[in-house]
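The following block contains the structure, expressed as structure tokens.
Apart from one protein chain that is not included, each protein chain of the complex appears where it belongs.
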Amino acid sequence: MNKRLGTLLLSAACALSLALSGCGGDAASTPPPVSGTDPAAAQTPQAQPDQTREIAFAASRDQCPGEQDAYYASMSLGVWEPLVTKNEDGTPAPALAERWEHNEDATVWTFHLREGVTFSNGAPFDADIVLANFERMKKGPFDSSFYGLNIDTIYPGLLSCEKTDDFTVVLTLAEGQPLLDYTMVNYGSAMFEPSCFAGDGSFAGFPIGTGPYMVKENVLGQYCVIERNDAYWGTPGIAQTFRFKVIPDTETRYAALRAGEVQGLCDLGAISPAQAAELEGDSAYRVSVGDSGITHFLNVNGGAFPFDDLRMREGLSLLLDRQTIIDRFYNGYGLAAGGFLSYTSAFYAEQPVRYDPEQGAALIRQAVGDQPVELLFLLPNGDVNRYPYQEEAEYIQALLENIEGTNIKVQIRLMDWGPCKDEMKAGNYNMCLKIQGLPSANPFSLFRNFMHTEGSTNLNYGLGYHNDHVDALIEEAAVCLDARRLGEIYAELQAISAEDFPNLPVLYSQEVVASSSAITGYQADVYGLTGYTQVCWAQ
Amino acid sequence: MTLRNRQNLKLAAVSAVLLALIGMTVLAPWLAPCDPLAIDMSNCLAPPGRAHLLGTDALGRDVLSRVIHGGRASLLLAAAATSLSMCAGLVIGIAAGYCGGIVDAAITGVSNIFQGLPGMVVMIALVGVLGSNTRSIILALVLTSWVGFSRLVRGEVLKIKAEPYIEGMRGLGAGHLRIILRHVMPNIRTNLIILFTTRVGRVILSVAGLSYLSLGIQPPTPDWGEMISGTARRYFRSAPHLLWAPGICIILLTLSIHVLGDLLRDRLDVKQDAVKEL
Amino acid sequence: MVPDIEIRGLSVWFETAQGPVAAVDDLSTTFRAGRISGVIGESGSGKSVMGLSLLRLLPNTAHVTGECRFGKADLYAMPLRELRRLRGASIGLIPQNPGASLDPVMKIGRQIAEGITAHGGLSRREAAERTAGLLRQFGFADPEKIAGQYAFQMSGGMCQRLVSALGLAGRPGWVVADEPTKGLDAVLRSQVCTVLRQIYTEHHTSMILVTHDLYLARRLCDDIRVLYMGQIVEQGGAVDVLDHPRHPYTAGLTGALPGRGMVPIPPPDPERLDHRGCPFYPRCSRAEAHCGRARPGDFDRPGGGKVRCFRYA
Partner (left out) sequence: MAILTYTGRRLLMLIPVLLGISLAAFLLGRIAPGDPVDEALFRIGVEFPTEEDRAEMRAQLGLDRPLPAQYLDWVGRALRGDLGRSYVGNRDIARELMTRLPITLEVSLAALAAAVVFGVGGGVLMAAFHGTWVDTVLKALSTLLLSVPGFWLALFLITVFAEQLHLLPTSGLDRGLASLVLPAVALSAANVGSTSRFTRGNILAQLGEQYIVAANAKGLSQKAVMLGHAFRNSLVPIITLIGNYFGGILGGSTIIENIFAIPGLGSYVLSAIQNRDYPVIQGYVLVTGATFVLITLAIDLLYLAVNPKIRIQGGES
């Protein structure tokens, strides 16, 4: 008869769990042999590694979202190229357009195209191609998982787009846009060979671009494969083919890297800070940290008690130990943020980062006194999966709840971004952590939306920020034609944001990516042109 | 040592484990060495040591106290949701079985529909939609699990209604309620208990599933499900201790509930084990 | 030559939730080959348990002690694999309540053929022919039709004949018929009697008939054993035991028959309940003091056989 069933069961369960924890522990200490090293390379070190072998990357989303997407593929894949790109310091740089200039009131822009450039299908790149691309943009706006393509926001008031000769294009605008080239950077001026467009402006089959790589295979939700375009006009890529797999779960993506299934992790939130910390000490892997246009903001409801009181906003900002947050939760990847604009923007004016917990607590005590205060802290799910927002929120919660002489209670609620935005717009929230990227190199729309009283994000996020001087500055910038004056206005706006706190900038994010040391040349960069051209198998 | 003594021994062992877990969560405030919510940024992800027996989590909070407090939410949710589903299932099942005719057809139709809906997705949609507070989680759990109870109860009621002695009772002028309470209920008791225990086990795991999708119990309340799926998953390799303690507690809790269900079945329903020698 | 079956000191108790329950208490008897031996007694007297113990078909909560000689082998001790070769081939069973003894989801023909092929040596076609022959013998005019049907399509009487055929599928030397007439009406009971007789005469199988139907026992059996509380209280020639019952219980049993004035056996006398003597002591009208103190042995019975009562010491 089955004897002592209960006790036997429980001992079996404990034994199994001990075994599990045993091997769980081992996983951390002895990383497996790096399966990426190609035995052939080992034998003859001098011989060049076989670059025709496919290099696999993994990302949390489709790198080629396909025909319904405005650009079919992410720019970093190097399938298509824009007229204007940007260089290290964020200012516009020539790509398919060699040089450009505009008239006095910036209503007429002339672009001189690079000559001798051909598409991957051999068709030449000239002014007619640019005109066809603008025709296509008019059929928009097009949705995209990267940046929405809407001709009215990128080229506001575009009247006409004509060619004066085969390699010169002239754009005429209703009102002056002194920073048009900034808004055209990268995703603003993507150029495709018109034959790959469908009737409604979406794509019919694979996209044809002038880039160093071509799309060879694409299975939505699973993977896409790109192959080197040997007729590329610029410096060609080294590796023959790349495969980009879609692995949404951070843990599985990391396991795929460690299992040698993929050689690198790319795109937003490629690897979590904790995982990157583990890889740093390991010679079998290489972690690369690069600039990122993303800023982490602690948005506050300035329209309702207590954050309508500047002392409360400033107090909380002083209370936040930004460097500890970066060191503890982001594993050191990130820069403490003083001002509103990301350091990667050309108009960045650095603002002092002040950390003074006593004064912060004093200010908050003045603002709320000892009356009971209930604060609602919203966290959007999408960002919680990519960034350590949950730990950050619980840290801020603990800070606020333990201020001497105050009676503050913070409730943290995770929500999908949809309802979260509705709650914020309706004003029934107090704090919300959210990332904000740089839509384009021209920060005007960012300042207007966040800081202007009628700014749409100011209203949509329920920031409730109102400052007449700021409104005047933004209205002046809207019509200002002098780029230098614009720079002064943006610097002043950033200085105001560091004192008036429309919302609390916490840190400027840094792009963290990882790759196995089986490949080299893979850098984390801000959507630059180089993309994957320098990536290849190592010795 | 007769069969009954051996059964008693096993029952005692399993209920001891179960009571220990429940006791731990109920007496949590006194048992836990320190405040589960106290953050200590200087001491994050410390491995198990003398100061913190089970180490600390990403915010420097003591894992042991969080584990001790952690069971409260899942146990409360599981018990409340399952008993509500049982009551709902009981009422609907008896109504369907006892009244028969259109009522039975209608209720069976509705339960077919509910069974047709994919349970987990309905739960995720409901909680995602109504916000992940305890009330909506319980509602979602009840909506997706009452069908099991009502089907069982209806089957039993139909079986008993066909028994001749029920007509006899009716003949003696016994009211419907009396028949149901005195005759139908005792017969369902065994299967009801067994279904209750399996359902509680499954509800605990679905709550943990919801926590994985960050739709379960909201931070910072310590909860086992959230502790093995939330932030701890990101430190799975560097700080495995974060994951094992709550994981083992969940498995132990669910395991002991299932074993309790088995033992009760053996105890109350002798027929199953009286088996011919092969 | 078909060997005798000799049971020595058989005791069976069941392990139940309420503790051990004794069913058979130190029973010894011998069943001669070539005869129909009867085992009669009220329900709960342990007769079916004894019958099933021969093939060790008791539930696994049963504990069996004692010895059962069958030729050279001891049925209770031999390993199960060997016993399986005997089941159906040497000793067949005609089970109680036939309706429940047929597999509800398997065709009748296949269930019988299974019994035939269980001991090997026959192809499917030959087995099918044998099955048809058996069915025809047991009064089924159209064997092919019956073989293709299922148990729920059969009437009570048909089921009874089917399980009889089942018992004989393996051509056993011995057959144990367990309460063949239980729950049947008069017409069916006589039909069963003809079937059993037919088995005996045509198939020359020795038979152990376990029943509470005294008329059936009287018409079929050569010798009879009367069981009470798991013990054989009287055994001997069938006609002699039933017409001249020696043991008070047998007398009470036969006295209760409609033909004999339906005099019921009195219920147990409350004072005599805890005793260490003869099992029938609490209900025995002719019991004396020492009947309650010691257990009677088996004494010679006038007219042949044994009787377990001090009055014949």
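In this document, chain identifiers A, B and C correspond to the written order of the chains, with residue numbering beginning at 1 in each.
Here is the rule we use: contacts are C-beta pairs under 8 Å (C-beta built on N, C-alpha and C of every residue); 3 or more make two chains touch, one makes a residue touch a chain.
All of these numbers come straight from a predicted model, not from anything done at the bench.
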Left-out chain, listing which of the shown chains it touches: A, B, C
Of B:V122, B:M169 or B:I193, the one touching the omitted chain in the full complex: B:V122
Residue among C:I7, C:L55 or C:M207 touching the omitted chain: C:L55
Among C:Y150, C:Y215 or C:F299, the residue in touch with the chain that has been omitted: C:Y150
On subunit C, residues whose C-beta touches the chain left out of the figure: 52, 55, 57, 59-60, 84-89, 92-93, 95-97, 100-106, 114-115, 118-119, 150, 152-153, 163, 166-167, 169-170
Hidden partner chain, residues of subunit B it touches: 109-110, 112-122, 124-126, 128-130, 198, 201-202, 205, 208-209, 212-213, 225, 228-229, 233, 236-237, 243, 247, 250-251, 253-255, 258-259, 262, 265, 271-276, 278
Hidden partner interface residues of subunit A, rising order: 1-3, 5, 8-9, 12-13, 16, 20, 23-24, 27, 32, 35, 65, 68-70, 140-145, 147-150, 153, 220-223, 245-249, 251-253, 255-256, 258-261, 381-382, 416-419, 421-422, 439, 449, 455-457, 460
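Definition applied: only the chains that are shown with their structure count from here on.
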Central chain (by mean CA position): B
Maximum centroid distance from subunit A, chain identifier (CA atoms): C
Rounded Å distance, subunit A centre to subunit B centre (Cα mean): 42
CA centroid of subunit A to CA centroid of subunit C, Å: 87
Where subunit A touches two or more other chains, by residue: none
Residue ranges of subunit A touching subunit B (in the complex, touch as defined): 1, 3-7, 9-10, 13-14, 17, 20-21, 24-25, 27-28, 250-251, 272, 274-275, 277-278, 321, 324, 328-329, 381, 384-385, 388, 390-391, 393-395, 397-398, 411-416, 419
Complex interface listing, subunit B residues touching subunit A: 3, 6, 9-11, 13-14, 17, 37-39, 41, 44, 58-59, 128, 131-132, 214-215, 218-220, 230-231, 233-238, 240, 243-244, 247-248, 251-252, 255-256, 259, 262-263
